[in-house]
Structure formats: C-alpha cells, structure tokens
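Only one protein chain is missing from this complex, and each of the others stays in its spot.
Let's look at chain A:
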C-alpha cells in the first residue's frame, strides 16, 4: 500500500499573469518514516500534440519525511515561452505535478490550464506571434485529476518482484470466479471523465 497519500493540493496565486511562478501548496500524509526523500516535479505540457514540448518546470526533493501529516509550498518558475509552439500558446493545456519515491512515480495530479488574453481586443484578434506578457493563466483548480500508481515502497526489491510475477496465474484463476473482471482493472479514464463532468457543472 502507498505509504504516502496526498491529502490536498491548493493552487495559489490563481489566476495570474503568464510569467508568474506556479505555486502549489501540497498536503500529504505519510504512514511510516521514509528512509529517502520524495521527489516532486511540476511538468508543463507545452503542446497536446507531443510530449516533446513538455517542460519540467522544476523538481524538488522533500524530506526528511517522518510519519505524519505534512505540507509545503512547491514554487516553480513559469514555463519558457520559447519552447511552446505558437499555436499552443493560447488555449487549454495541462500542468502536472508528479511525485516519485526511489525513482518510481506513485502519484500524478493533473490540472487543466487555460491561457487567455485578458484584453478583449487581443482576445478577438489574437496576434500571430503570441504576446505572453498579456496572457493570463487560469488553472482549473477545482478539478484535479489524480492518478495513483502502485510502486514498491520497500527496500527489498527482489522479493516484491517475485510475488508480482506469480500474480498473473492467480489472477487467471480468479477470473473464473464469475467476477466482473473489468471492474477490477484500471477504469480511470472513464471515471475521471465523470468527475470532470460534475465539476464543470459546478462552474456553470
């Protein structure tokens, strides 16, 4: 089971001008003392077309982490506009906060980000070359999409992998039990769409 649970992420300074740094106040809980630091990253998705345009805004180690509930503010500089394709400057994109332990990502929190001109004139007639200083960044803070991954939290790597590999057999045995096996799988995408729906309704 995951030793670290993210309790909350608060988006600070939002909405804000494009060049303002990102600020996330992260609250997490740890059930046992961790022997290593957690590594948090903020990744800005420059373009939906390709991961090529992803920018790691910053990565930070967080530690030491004893058992308990903790919080910190993760601040990272705004993305480098030079690395964002002109066509993707205005509009919806995504910012991701990931956390890894021993190099394994166990949680990914994603937010939609909407970059818009505040001035009506610019909005109606956007310049071909985007003017980033006039852009406003709005993070859809009410609608985080959280994905958790199963990782090995223990020091003993080999043992877990062993049991992991024996798993498929057991799974196949189980599936004969007239279980709705689909429900046991990863059904994230569909469910999170539903969640999205709800919160968008809230906005309206």
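Brief remarks follow.
The working rule: a residue touches a chain if its C-beta (ideal position, glycine included) is under 8 Å from a C-beta of that chain, and two chains touch if they have at least 3 such contacts; residues count from 1.
Heads up, the rule we're going with is that contacts and distances are computed from a predicted model.
Chain not shown in the complex: UniProt lists it as "Protein HIRA", one of "Protein HIRA", "Zinc transporter", "Small ribosomal subunit protein uS11c" or "Ran-binding protein 9".
For chain A, the residues touching the absent chain in the complete assembly are 1-2, 5-9, 12, 23, 25, 27-29, 31-33, 35-37, 39, 41, 43, 45, 48-49, 51, 58-75, 90-94, 96, 98, 100, 102-105, 108-110, 112, 114, 116, 123, 140, 144-150, 155, 163, 166-167, 170, 173-174, 176-180, 183-184, 186-189, 191-201, 203-204.
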